[in-house]
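Only a portion of the chains appears, each positioned as in the full assembly.
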Amino acid sequence: MLEVKNLFCERDERVLFGGLGFTVNRGEVLQIEGQNGSGKTTLLRILCGLTEAYEGDIFWQGRPIDEVREAFFHALLYVGHLAGVKAAMTAEENLAWMMRLDPMLNKYSIAEALDKVGLYGYEDVPCYALSAGQQRRVGLARLYLSTAPIWILDEPFTALDKKGVAEKEALIAEHVNSGGVVILTTHHNLQIPGKSIRYMNLDQQASAQ
Amino acid sequence: MSFLVAAIRRDLLLAFRRRNDIVNPLAFFLMVGVMFPLGVSPEASVLSALAPGVIWVAALLACLLSVDGIFRTDFDDGSLEQMLVSPQSLHQLVMAKVICHWLISGFCLAMISPLLAMMLFLPGEGVMPLVLSLLLGTPALSMFGAIGAALTVGLRKGGVLIALLVLPLYIPVLIFGSGTVQAGAMGLPIAGYLALLGAILVFSTLLSPFAIVAALKISVRS
Amino acid sequence: MKIKMPRWFYQLASPRWFYDITSMLLPWFSMIALILMITGAVWGLVFAPEDYQQGNSYRIIYIHVPTAILAQSCYMLMAVAGGIGLVWKMKMAHVVAKACAPIGASMAVLALATGAIWGKPTWGAWWVWDARLTSMLVLLFLYIGVIALTSAFEHVASGDKAAAVLALVGVVNIPIIKYSVEWWNTLHQGATFTLTEKPAMPPEMWMPLLIMVIGFYCFFGAILMSRARTEVLQRESRADWVKSLVEQS
């Protein structure tokens, strides 16, 4: 579905990666690895079209991604370091807006999603009064709601408790088992039952320069 | 269409809940109304001559000061990223933000401007021209401001850039706007001024959305 | 700061004691307030002679002056109570301060409104940037600030303390405001409507005024107590004595 060829990225005169190439197909999990500052976030942002500081080619379903941005955005769920949760709004209001913004977030109703994400009883609390993990859960409610085929997740497990992590892992497994694609970074030992994970290490990339 | 409405509603909700509201246009506007008589002169005769200009300058500064927030908070918490990767039309989103900014700045200012006019003893004939000129002139201020805000939102060291970018665009509006009120207060016809303000409004409504969207993409993706 | 205070001072700190003592005082205050205010109002509005210059419009003085005076005293009480609450960590003082704020603010609003209504016939304008008017407006701002600050905090004790700090800062500032504004105004305006140069009033005019002022003070006391009592009940809702009180009723 997504193909990357000869990708090169440099920030502040430091080469992060070069000659990078990979393909991700339906039903695959690709975990980007690398130490802090190796360029994982940068790579994910390039894939989502959020950074233009790169050279190389990216194809979505065989076509250059710049030509099919519209279709790609329809198919994409992206959750970054910052999950785009408004501190001044309640969990419910946040979810309502997310679902307006991305029509592919339509699997459940808001109330169901809040329940699944463990925020039942907190729907009317403004997000600034939620704990770090609870705020992250609001952003990650997207995973429950999404019917988009390709998920790009940057450190989705930060701040979550063990139960939360296990639930998210199960969601990812479900998604790839039903033919979706997940590209993610995490420093956690990811366990996807019944699936082998593909790894890509950016440290070797940098030293290969 | 209904997405536009939803986006406006969200932005209005956030504006009402915003905490750091020192640059709240309404508060700024009223503060000028209190401070000006105290600082300059409490005499009605002096104040009434100055009122048209002072009120318009205050409105303009109120818009300018609040314009930076149009995209800033969404950028800071990752919401803007989500908007850029969403399949929804960026044009509508951007228009929603401009409209919301106008509602909480220009529109509110126009609505309470009669109060300020009273505090500054603006002659009664000037009040209607004041409200009309604000209603016609301030939407353009919000749009021009949004262009500047979009250009600078991704910058980590913007400095006073946005004020510098936006100020030249604001000056014609200021001149025609205060001109309207001055003419009105003296009982002269104001249709010519209003037509000019209207022309600026039409012009900026047609062109600025494209400029804002382009600026936003450039700035965030840098 | 540990200064030994008399016993009643510490008793006052007990919500229970406050509640009991005010349930004794409250009816008295209400009654006296009612009697004085009715007497003053009837005397002032009906029997007092007409003013030779202003006609009947001067009668608004019977509301204007008591509210203006109360607005200022109420601020002082609020600040003193807030200060006591901060220094001796006395919860009851904060309750009193919190109860003061809205009363004072409404008095200030009333004083401004009656002044504006009075200003229209006498000065020909609802509002002029006069010294007393401006400082009263500033006082109203201070009140609104205190009220808004108290309610902006979710944690009650923090809201109390923050409001107390603000009230104290404001009290330091009040003489400065008054002085600066008066001085500023005389500089620019020359002899405008100085309120101090009133014509010597005949006793038939100022006696009802005095009665109204005292009546307003009692009225203020009564409202303050009842507001504070409600607040105490809310805050102490987990205490045993409140629970038993609720069961009784």
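Think of it as A, B and C in the order they're written, each chain with its own count starting at 1.
What we mean here is this: contacts are C-beta pairs under 8 Å (C-beta built on N, C-alpha and C of every residue); 3 or more make two chains touch, one makes a residue touch a chain.
Not measured: the values here are computed from a predicted model.
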| item | value |
| --- | --- |
| Formula for the entire assembly, written in the chain labels shown | A x2, B x2, C x1 |
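In this text, only the chains that are shown with their structure count from here on.
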| item | value |
| --- | --- |
| Shortest path length from subunit A to subunit C (each step joins two touching chains) | 2 |
| Nearest-to-centre chain - CA centroid comparison | B |
| Dominant interface by contact count, named by its two chains | A-B |
| Inter-chain centre distance, subunit A versus subunit C - centres from mean C-alpha coordinates, in Å | 59 |
| Separation of subunit A from subunit B, taking each centre as the mean of its C-alpha atoms, in whole Å | 37 |
| Numbers and ranges of subunit B residues touching at least 2 other chains | none |
| Of all residues in subunit B, those that touch subunit C in their complex | 34, 37-38, 41-44, 118-119 |
| Residue numbers on subunit A that touch subunit B, as the complex places them | 48-53, 70, 73-74, 76, 78, 80-89, 93, 97-98, 100-104, 126 |
| Touching residues on subunit C, where the partner in the complex is subunit B | 125-130, 134, 137, 184-185, 188-189 |
